[in-house]
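Got a structure for you, questions after.
All protein chains but one are shown at their positions in the complex.
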Amino acid sequence: MSQIVLSLGFGLVTASILALGAVGFTLQFGVTNLFNLAFGETMTVSAFVAYLAMVSLHWNLWWAMAAGGAAGMVLSLLISRLVYLPFLRRGTSQFAMVMVTVAVSFILKNVLQIFSGATYYSYQLPPERPIRILGMVFDARQLTIIGLAAASLLGLHLLFKYTRLGKAMRATSDNGPLARSVGIPTDRVVSAAWLLSGLFAGIAGVALAVDLGTFGSTTGGSYLLPIVAAAVFGSVGEPYGAVLGALVIGLASEVAANYDPQLKDVVAFAILVLVLLLRPDGLRAGRVQMRAEVTA
Amino acid sequence: MSAFLSYAATLLVYLGVNTIACWGLNLQFGVGGVMNFAFILYQAMGAYITAVLTLPAAATQVDERYILGWHLPWPLPLAGAAVAGAALALAVGSFALRPARRDFQATVMLVVSIIAATLVTSEQGWFNGSQGLFGIPQPFAASLGLGIDGYYWFFVAVTAGAALVALLGTDLITSSPWARKLRAMRENADAAAALGVNVRAESIKAYVIGGAIAAVSGGLLVEFIGAWSPAAWGTGETFIFFVAIIVGGLGNNFGAFLGAFLVLGVFLELPTYLPQFASANTEESLQSAAIGVLILAFLWFRPQGIFPERRRRLSRLVPAGVTEPVVTQPTVVQSAATESAALVRDRPQEQRGPAGAVPRTQAPAAAATRAPSARLAVSELRRGFGGVNAVDRLSFELVPGQATGLIGPNGAGKSTALKLIAGAIAPAGGQVLVDGTDVTGQPAYKMARLGVIRTFQHTSEFAKLTVLENLIAAAPEQPGGTLGGALLGRRHARARQQELLGEAWALLADFQLTSLADTYAGRLSGGQRRLVEIMRSLMARPRILLLDEPMAGVNPTLRLTIEEHMKRLRDGGLTMLMVEHELGSVERVCDSVIVMAQGKLLATGTMAELRGNQEVVSAYLAG
Partner (left out) sequence: MRISLGKAGRPGADGGAGTGTGTAAALTVTGLAAGYGDTPTIADVDLTVGRGEIVTVLGPNGAGKSTLLKAVLGHLRPMAGSVLLGDRELTGLRSDQVCRLSVGYVPQVNDTFPRLTVLENIEMGGYTLARSVMKARLEEVTELYPQLRRLASRQGGHLSGGERKIVAIARAMMISPALLVLDEPTAGLAPRPADELLTEHIAALAGTGVSLLMVEQRAREALAISHRAYVMAAGRVVLSDRAELLLARPDLGEVFLGRAVPG
């Protein structure tokens, strides 16, 4: 039993990081309707930027994480403006856009490889004293990450619920044409969504690198698996659902890892398959019902 | 010299293997529209299974652990690879192909290949984890005693043979009526379903075959190289294959070969000839990044690839002398039937007919050989959307062999009623009966196979198929129209194809559109597309034809042409239900009319009767 409680603790850390990633991925999909498969690489780039900040500029971890977040924002915005938007404006089909995002991820991954080589890197953070809370064991860094994730998600919630921009993002995600006709500058809202998603990717990327201990040019790409699983859990495009998915997957995979460390990723995958078998178009299922057929 | 020859041989083997793989991916993606982002997984599966079927049970190397190890003679391991590839595709396809969005499917498949790589690397006992398998004996290497160089060329011959078989197979498939169904699905899945295609099943079939082909290519590769490890199959390899077939040209085998040659062959080999300016790692990464830039450039400037899918000009295959209808006698009889029918039914409008009507001569052969008219009845049909009852306890029965109009103000639920009958939407309650049999809730493709054919409110042509292909794709009972039938060869399908070409041509002649026979349907004007849609629904051998606003956006002259055809169908005994706002058309074509308002049936009768019906008039004015 104590083992399980212990793994719940690990699960919270995993869930926090996953929540950041999944929410970033899903909220951008909600607003832009695009599966950005370069999301993982954005995380990786941010992890590297943080590394550079720590090694060259001797910043501490948290400032480096901020730098990573900033890098994620900039990269996301650049990609969307320079690559995605031009293709979208041309009327590129949905599946061709997937190829575009995969191409971007491929380019990013390989450019990273040119600079980083095939080696793995580490922030080489000093080990810390364990802190015991309710039978779970954390170190200060992990608690900070959990706190950061909670704060970020809370901040996002406040943004969505109380600010003009946040409501505009929800409106655009809900009904783009109506949002436009009400005077919402959907172009700017879309840019804001990319920036936000990039920020979350950045923070998640650095946090992931901290949690894993080492990271390389492929780290972010492989993280796409649990991110997509968490996003699909709550129906892609729904940030609150993604948080729930992250919690479920994070906790479940750590508990399973108790019995067999290999099971970590398998759990995320199994949940993904289950959701697809039960609710294949969980994508905005509620929204489809809204469209009353009121023509003839 | 010898080094060069063995290098050349290696290149040829790789070219052969890559081409086979590209043909498999082309079948899945180019023809079927399935974005298999787990492609490399199938090649890897084939390689691994071939390896563990070839290797003996006892590991020859120290610390090499793997499953099976049956030491089977060639070519059984390759056959095993094909089976394994197919089985894996079936398993993955069962959940990955469930979402309707193709980009979602692609994402799921990408994620599958990620987890697979993780599992294979971590589970030592499966395929020896990250170290991979090695020391796999090459087939016949020992027995032939050819020496290294000689063996290389032997393997080139083997690969060439395999490629030939693959080419014959994929060519057979991609030029079959079944492939036409796949292409139709690729263009517009809903329209294909409405014409009887079980989209999910056919997608899975294409996926499975592609998976098997990819697996065989992997098997050949591992037999040549003698080793295989996770390093050989990352998600990047899938991407490169996609780049190859897109650059080469989607949808056709030559394009796939060209892609394999240019991208996988030339482009990837090029760096070896350039002076080395950085570490091997850096050069490889640069090359990969360049591939990413290459595909972006192609998607921007030339998305159809270097060698695009060629238009299939079927018009030259149309049997000669088809412009005359095949059966003349019945049409004469039919005209008489029309006359007497006109006398029996009181149809003053018929005589009044539009001035300057274009004289119609003969009925198409298709209309002459129609199945007996079916009976359609709906009972207490119900369906709501967001709290509004779009269709509210609707009940009516169509007179078989007659044309019935379905009119009513906006929001009356007419289109919804049609979709419920056709199986495009599921009813919340009530029944749909065809010839007395309860078919409520059957999906669209099953209803289509029963003969219930629906046209769409917004045109739904298969854009990248020619007009003739659009028409033929709709016809049921094509021996080459299933996977099995396709494999039986062209001769098996030929007779029926010729028949269908004749029918389609006659239909085109009737609508005076033969000049558009080989034009891509997506290039037609709005009115022409509407006509193609109507012709296509006729080719589907409807026993009950449901028309959803066929006159929408159609100019008056065209309207008359369509009306004439509908009249002929009606006289030929086809049961028709037509939702239409053009009340003039309804009056001229339909024998009786049903009026709906607010989801309910309001009245039935002829247009004249309805005009005098105060309730109906109120409904139109009251909405």
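Should a chain be cited, it is by its letter among A and B, assigned in written order, with residues numbered from 1 in that chain.
In the analysis below, a residue touches a chain if its C-beta (ideal position, glycine included) is under 8 Å from a C-beta of that chain, and two chains touch if they have at least 3 such contacts.
Values in this document were obtained by computation on a predicted structure and should not be read as measured data.
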| item | value |
| --- | --- |
| Chain not shown: contacting residue from B:377, B:513 or B:552 | B:552 |
| Residue in contact with the excluded chain [from B:410, B:437, B:515 or B:557] | B:410 |
| Positions on chain B contacted by the hidden chain, ascending | 386-390, 409-411, 525-526, 552-553, 555, 581-584, 587, 598, 607, 610-611, 616-618, 620-623 |
| Where the unshown chain meets chain A, residue by residue | 164, 167-168, 170-171, 174-175, 177-185, 286-287, 289-292, 294, 296 |
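By our rule, only the chains that are shown with their structure count from here on.
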| item | value |
| --- | --- |
| Residue ranges of chain B touching chain A (in the complex, touch as defined) | 33, 35, 37, 94-96, 98-104, 106-108, 110-112, 114-115, 118-119, 122-123, 234-236, 239, 242, 246, 279, 281-282, 285-286, 288-289, 291-293, 295-296, 299-300, 303, 385-386, 388, 390, 408, 410-416, 419, 457, 548-549, 579, 581 |
| List of chain A residues in touch with chain B within their complex | 35, 37, 83, 87, 90, 92, 94-100, 102-104, 106-107, 109-111, 113-114, 117-118, 218, 221-222, 224-225, 228-229, 236, 262, 265-266, 269, 272-273, 276-277, 280-281, 283, 289-296 |
